[in-house]
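Note that one protein chain is taken out, while the other chains of the complex remain in position.
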Amino acid sequence: MSAAVMGAPKVPRLRLPQGREALLLITLAVLVAGIGMFSHGAFWSRINLDNLFVSSAITLIPAIGMTVVMLTGGIDVSTGSMLGLTAAIGGSCFAAGWSLAATVPVFLLAGAGLGLVNAVLIIKGKIPPVIATLGTLSIYRMIVFIVLGSNWITQIPPVLTRVFVVDHVLWLPVVALIALGLVIVASLFLRYFRWGRHVYALGNNEEAARLAGIRPERIKLAAYVMLGLLTGFAALLTLGQSPMVQTSTGSGFVLQVIAAVVLGGTSLSGGRGTMAGTLLGTLVVQVVDDGIVLLHIQPFWNGVALGVIILAAIGLSSRRDAGGM
Amino acid sequence: MHASGFDRTRPLLLAAMAVLALAGFAVGHPDILSGANFGSMAVFGVEIGMIALGQTLVISGGDSGIDLSVGAIAGLAQVVLGRLLHADVTWPLAVAVTLGVGLGLGAINALAVTWLRIAPIIATLATLFGYAGLALVLSGGTNIDLTQQSSWFLALGQGHVLGLPFQLIALYLPLLAMFAFLQHGTGYGRALYLTGTNDRAAALAGLRVGRLRGAAYVLCGLTATIAGIVGAARLGTARPDAGMNDNLISIAIVVLGGTGIFGGTGSVVGTALATVVIAIVDYGLSYNDFNPIYQAGVIGVILIGVILVENPVLAWRARRFK
Partner (left out) sequence: MAPVELKGIVKRFGGVVALDGVDLTLVPGETHALLGENGAGKSTLIRVMTGAIVPDEGSITVGGTPCRFTHPAQASAAGIAAVYQEPMIYPHLSVLENIFAGAEMTGRFGIVRRGAMASVVRPLLEQLDLPASLLVRRMSSLSIGFQQMVLITKALMLNAQVIIFDEPTSILSQAETDRLFVIIERLRRDGRAIVYITHRLDEIRRIASRVTVLTDGRVSGTALTSDLDEAKLLTLMAGKASRDYGKPLRDRAAPAHGKPALRITGLTRAGLYQNVDWDVPAGQVTGVYGLVGSGRSEVALAAFGALRPERGTIALEGRPIAPRDPAEAMRLGIGYLPEDRKLQGIFATKPLEANLTAGTIGRFRARGGRLDFAGLRDEALRLIGHYRIKARDETIGIGTLSGGNQQKALFARWAGQSLKVLILDEPTRGIDIGTKAEIHDFIRDLAAGGLAVVVISSDLPEVLAVSDRIIVMRRGGVIGVAEGAAMNAEAILASAVGADARAA
């Protein structure tokens, strides 16, 4: 008997962006074309593009970590508070006169540490991820307040802004370049490294993965810690963008991150999603934001547009996926 | 065992916590135990407490049910109400229209979850953006002053009945009674519990799973709207961002009150007790001049603490049950 009898599966053609990624690419193109046209060139101005890239980078960096966490089937809603708390801790170091070089590790370590706390509560404490991080969301925010009192930290070294935001390499603000680099690294990691593949295996079928000798706990731990680390880095960059820490720094941030990741096609139940999708999702979110400013629409329409886009994008695909009962 | 799977240990734990918290605060400030202070505590707790009632139904319906948009609904409701009042609509009509709008917002959530089949956390995240955005659009991003409105309207949030806050006696307690009746006394409540326990079995037993869950989202929209109206009347202003933290706190209260996030368990009675604990902690902290941010932080600590303590106990029980 030959394969032909059964009708061999068709060989896929050249791998083009599929499904959600294609949809996002088209959405993005339409948005950019429309905004470019109706903003009378303001969209393409150097200053606007720089702003757009910097804001995108700051959302994108934690979104990379969030993507991995969601690939394992988890979620972290404490990211905004985490960003606020690392900013407060690192900002305090700046205020105490530490140099940039000495403070950068503080940001990273603080972020990783907070991510570790989440990981331990979820893995060892067996608390569902939503609930555990809901708890740390308010706890971290409280600690921000303990650290800052009612003060603002404004002694952020200008060099931070210059290095990450003002300076350009290859036409891009440094932070955007870093974010892009991280996306590529993460993408390569997920695609080509053993652990990366285990992340997907775990999210697809945790029981099968466990039986195949993969250790889900370790991977989950690494994912939450990584998200914390990247959030710590994003906190540093936030201070580069606007050199001030206050108690509300980072509130509302997590919703943007989750929206970007989900819009990018990462499934909430794990095992499905790509870094390219997250990159595109982030850009759509930020371009909508930017366009609303440029087109002199009341900025408040931003949320409405975002909500409608999420419902439309996900509603369409999940209606299609759902079959029978 | 009751059909709701309501466990008696959690309410006892909560009652003990409430007493302890109260006692703790009373050591520093004995006068916190005065009637007036209890009234203020109630005012603190009523609005979030109402939202938590609706949230309880949503979560107990299973399928990772959750409503993140409650705060945005409360804010949007305030703005709609404010605009109507400023357009010289009489206040009872304005309140009625606002309630209708709230039901509609809840219905959008219901459709997104049951018809579009979007995961509840994502669906209500999207509507959170949408509703909060609409609130800003309708208000122009500024607060709407309502202090000049009819004193009858303002009494919704400032009045007293028998020396106790109007919204506690005339709104919250009746709502609690209604929800408790709905959950434990009616066929709807029974069916929702069964759906939350095993939705495939429920569907094959002839229960309309989608409608049951959808109704929970609609009711949740309604309670958030009422909370928004009360808040507007209490402060004499309609704020588009009124409910900013309500989503997280209401979920924390529900979980703290003993409703499992996997559905099919819990009770609004537990939710009400958890609300009391939160109201005491909240008021006690502010009475001692702590910033409101501590309130949320302490809720977080309590939430995680209770689950960490309870998980091993439940695991032990499950083993014995097997």
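Going by the order they are written in, the chains are A and B; count residues from 1 in each one.
Methods note: a contact is a pair of C-beta atoms (placed from the backbone, for glycine too) under 8 Å apart; a residue touches a chain by one contact, two chains touch by 3 or more.
Every value quoted in this text rests on a predicted model; they were computed, and no experiment measured them.
When you scan A:134, A:201 or A:261 for touch with the missing chain, the hit is A:201.
The hidden chain makes contact, of the residues A:47, A:170 or A:211, with A:211.
Only one residue from B:42, B:108, B:176 or B:191 touches the chain missing from this view: B:191. Not every partner is drawn; the one left out touches chain A at residues 1-3, 5-6, 8-12, 192-198, 200-201, 204-205, 207-209, 211-214, 271-272, 324-325. Contact between chain B and the unshown chain involves residues 1-3, 5, 181, 185-187, 189-191, 193-194, 197-198, 200-208, 264-265, 321.
As a convention for this text, only the chains that are shown with their structure count from here on.
The distance from the centre of chain A to the centre of chain B, with each centre set as the mean of the Cα atoms, comes to 30 Å.
Listed in rising order, the residues of chain B touching chain A in the complex are 66, 112, 116-119, 121-123, 125-137, 140-141, 200, 203, 248-249, 251-252, 255, 261, 291, 293-294, 296-301, 303-304, 307-308, 311.
Those residues of chain A whose C-beta lies close enough to touch chain B in the complex are 75, 77, 121, 125-128, 130-132, 134-139, 141-145, 150, 247, 255, 258-259, 262, 268-269, 298-308, 310-311, 314-315, 318-319, 322, 325.
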